[in-house]
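The complex appears here without one of its protein chains, the remainder shown in place.
For reference, chains read A, B and C in written order, and residue numbers begin at 1 within each chain.
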């Protein structure tokens, strides 16, 4: 596979035994399963932990009974769910309402479809992070006519209050914060394995739900109209299935839609690099020398932001085209070895492995900050720092000082895992773009005429990509210009788009 | 056809009977012929006019005899050329030497291929602007083993001294500044129609040479290994041929190579918008309100540059994805009508027609500057200003004041033609990228094993695009990082590239 | 007084009966005492609270005995101090050591003066925040020959572990976190009122120590060589004393030194506005419409940072010169009423009062974020929001939703107090500049020949300001150019500076 995407895939291993906060295993140490977790939810959660009363409310809950052992009903008498505590529903509802205000695109979708119910008859089984933003998505799908059953794609990321509000609202949700691996699969199974109900659409984030159905209930695919998959890993698995000729329904790769990609990478990282560094180290950016490894969208965002704040930024690249872009954008293109002794901050954004190896770490100056914005935890060879002569000192959450025998300290952030996932937040606006893209992909696959999609992996049609974008313009009070008939004819375009050829680079 | 490119193509009048769909009509409306010009050469020339002694040297030449009526030989006795004045060869040689210093990529190509002669046996017939930069290209092709015969693709753009130097150096060049239409085709014919010599490669810029061979010597295509075409219009013509099943050799579309596109549009326009406005109007950018119509690469470059100089920039767009990018980049997205009364400068970069119509021109404020960076002369409805109640006053070369009855003046630049072609220059670095791309495309087509290319239009292979970029990195003293074996394996990449999938957006 | 400075001064409740003109009233309205804090220390502390184990160590201390009631001795047997817990000394020492690494200028001062002891004989009594950074300053003063006795200028800002380390190191420190008002004055008194010891230098931050000596021990001034005062309020009080003819020793206003001002305002706020907004609201900056009220140094920093992150920034100003600067820097200059309905974020940086009044708050759109970077808590009329029809909801620490009857929510940060003090951190680099300036001012006043300074308030000599700057250049590996003799003569300058006339604006 080429250039891996940076959406945090694999950050969250699926675990045999419950892992705790900072302990993460690399997914690829495990033989068969691909981890999952995409760009966001648990992040907001982690941020919530530090700040909001919501989190403390949850945290103070010292109820140790497993949800699986509890009998709970919602106010309408339904017990078709399994969550932490139905009593938290009111609190979760407020969280959902706040999220609604920041996700106007989904609210607009509900409005525009009014009456129509484009998802009437859809039976969607979903497996994603369960957060307030997901709740807005689920309630949108329901408003458009769908029935939904949902599990969590991550054992840690569920917002229990939100799950409670969803259960109280009639959704069959099976998820809580801190599931065991056994719980994890049990929840997924409860979603799909129900007398008298068969899903006809799958919304997946990481591919575990899809994998489970393939493994346990392959016959279900007869009724399934399509799969919508958000994560890099999940998409990778789908392409592998397709290659192997085993993909038996159409699948939509929403990860690579233009709008989502630009926001997940360039626009989001431009802000989160600053935020992540500040929250962890309080470093002043002005005058700092920084090397950014990799000048893809993430590297472009990081470099631009730091330059704007007065840092002096060096860039490393392997691809001459991106390298030339870095030059024209005003960055010195160097090899890491040329600047490693002088820089104050090292940021990896390559999607590669072992970009920062022990040799470089040895040569960094005292106080140098090292962090990863790129891919999983492979970019910095953190393992090489686990040697007897080096002392590790945890100075803050997510911040370690690694101390050399001569007293030199390297400031390692998030143990080399993704800084923006570990130490920053993902703006709701970005989540809104993702959720809207998912909703439209579901509508498209569900309503597509026979034959439009075969048993293959598809990108979201450009027109729908444009539609996602257009639904987010009102947030900025942005006013689109419409083509006149004469202009549309001159350009050979439909007035409603799509406006660009598929190869257009934006 | 979608989104037209902005490379100045349509500036070219294409001559009687051989016009195609997209060609502009301007030429036909005027009794005498207007030269064509594409992205650059004649520009440098026009700039040269104002500044350099070179130009005055040329200009002072009051020799009115047609080159076709002259008998000239170079110092080796050859007469197989037709140019203005062989005596200008020394002067032209100096110009070529200066250009060589600024085109290190071609010089590197010569060096790297030393010994090998990848174009040994190639007989290239070319039709491009004939400038010092082209001369460096031609001499590079020769150094790599090719024989070349050349005509001009534009009746005005030939640098006579350079043509002289080429002729003196043994190239069969047929071109001079100020050809008639008859001269134009005569020159092309002289290139291809030669006893005992048949071309096996075509390098074209605009498609006229290709057209001529199609029309007059269709049999020649039996020996021709391929066509390399640089311009939008030429590429368009090739696609039409291909669609019609009439393309009988492989053709390489070098216009759309990544590197060329980025430099022609984003990076070049970022600088030329400032340059063009300053040279024509001396306007101060700070605090000015500007509306940029269109947020493609050109609009992005213009907006970024003006914002950086302290202008307040508004953007209009029809495509919601580009619109969202404008928002995230910090520009208010408006309809033109919302801001037309308040802006100081209007810049069109849409590739569309009638973007600025009379209605808007009527509402602009006194002193508003109007110019076009986009496509040909269609974007501003200049014709609508040719009405009796409006007075035109030429205040400088390329600058007209259009005066309303109430005294309001609009400052119209280049009569709505491309500002960056008319009033600015194209950096040699950009020309170098284009020329290197052309050279590599020729090498690729000439050496490709049977069957790699069919009778179709191809984009330059990404690896060659990367190679063009890599040849230009030394200009910036930029140091590329090399993948380790382990990393290449991890990424599933060849260490020498290509480094990205084809759909990668840069 | 003109333009108030923004260093958080007014955050300080100044205590009963000794309030002056500009003092804020907040403290008086509240029954119990609220701590004062100036530009920084407690901030770092508050940040530390969220992240570091240090804080939790302190917090977990449930020792309720007042330090005044404890008997503590350091390891050398001295009991001339009063702090929370001498056992925390080791921990505090580590904090000091970390701070030392980030304050190389003070460390360089120690080194350069080695041997000389320019403060030999100095008996300095100080009243500042007691933090690791202050400790580095104190130990520097001691290394230069001074004896020091110290109290806290803020009842909340003392880092108890640092105080412990100082006491263990032999400093007579009287300070702990959470002093009562009575404790506050008792500590100050213990610093100055000692048998057989009289201070000859004062280092003050806020003017309380100076005030106390004026009130209780006016005779001490006979031996005092000078006062160094850091804060706006303290400086204001000194100017008032001077005006009234009551200032009986020279005083150095270090608050207004060029270097300190630039860093406290422009450079620091450029970063802290982003940090403060992110930590409290996780807002995405791209595309947001922001109005910045006031375009002094703080406004300039805020505007530049947000523009760089893709926000669309409007500016309001009362001063036409600053207004013109805003225009030339690319910001629309508006009245608040023009944009109040459309903006997403309102930031006050004026130093004025009632800039954002209820009328504007009523017209803001749902979700608008309102915060203050300017002066104390006067800029936003928060009191006007305490009406029955509005609901306040605390959603996070420092973040309130104020909810209108129609459901509109305004996001008010830090209840209108300084965002950068409440929700952000001050980089150690900025603190280093301040501390170095203080040290040099003490040295200057202590060593100045008779008559250089009269009983007046002075700015730091430009040459010392330059020296502070030069001591911080190594942080950036910055290499200063030296004038040749010939150049110095040509410019009429001393090769060692000062390099600019006093009126130079930087």
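As a working rule, a contact is a pair of C-beta atoms (placed from the backbone, for glycine too) under 8 Å apart; a residue touches a chain by one contact, two chains touch by 3 or more.
These figures come from a predicted structure and were not determined experimentally.
Trainee: Sort through B:88, B:325 or B:425 and give me the one touching the missing partner chain.
Mentor: Looking across B:88, B:325 or B:425, the contact with the absent chain belongs to B:425.
Trainee: One chain isn't shown here. Among A:332, A:462 or A:500, which residue touches it?
Mentor: Per the contact definition at the top, the residue touching the missing chain is A:332.
Trainee: Sort through C:156, C:214 or C:267 and give me the one touching the missing partner chain.
Mentor: C:267
Trainee: Could you tell which one of C:75, C:180, C:354 or C:447 touches the chain left off the display?
Mentor: C:354
Trainee: Quick one: say which of C:222, C:335 or C:454 touches the chain that got left out.
Mentor: C:335
Trainee: What does the interface between subunit C and the hidden chain look like in terms of residue numbers?
Mentor: Touching the missing chain: residues 1-4, 256, 258-259, 261-263, 267, 316-328, 332-336, 338, 351-355, 378, 465-467, 469-470, 472-473, 476, 478-484, 486-487, 490-493, 497, 499-501, 503-506.
Trainee: Mind listing the subunit A residues that contact the chain we can't see here?
Mentor: 286-287, 307, 309-312, 327-332
Trainee: Quickly run down the residues of subunit B that touch the omitted chain.
Mentor: Those residues of subunit B that touch the unshown chain are 44, 47, 50-53, 101-102, 267-268, 270-271, 274-275, 278-280, 282-287, 289, 305, 308-310, 342, 366-367, 394-397, 399, 409, 425, 427-430, 475-478.
To be clear about the criterion, only the chains that are shown with their structure count from here on.
Trainee: On a CA-centroid basis, which chain has its centre farthest from subunit B's?
Mentor: Following the centroid criterion, the farthest chain would be C.
Trainee: Using the mean of all protein Cα atoms as the middle point, what chain has its own Cα mean nearest that point?
Mentor: A
Trainee: Would you mind pulling out the distance in Å between where the CA atoms of subunit A average out and where those of subunit C do?
Mentor: Averaging C-alpha atoms per chain gives centres 40 Å apart.
Trainee: Centre to centre, by mean C-alpha position, how many angstrom separate subunit A and subunit B?
Mentor: 42
Trainee: Counting only residues that touch at least 2 other chains, which ones in subunit C make the list?
Mentor: 286-287, 309-310, in rising order.
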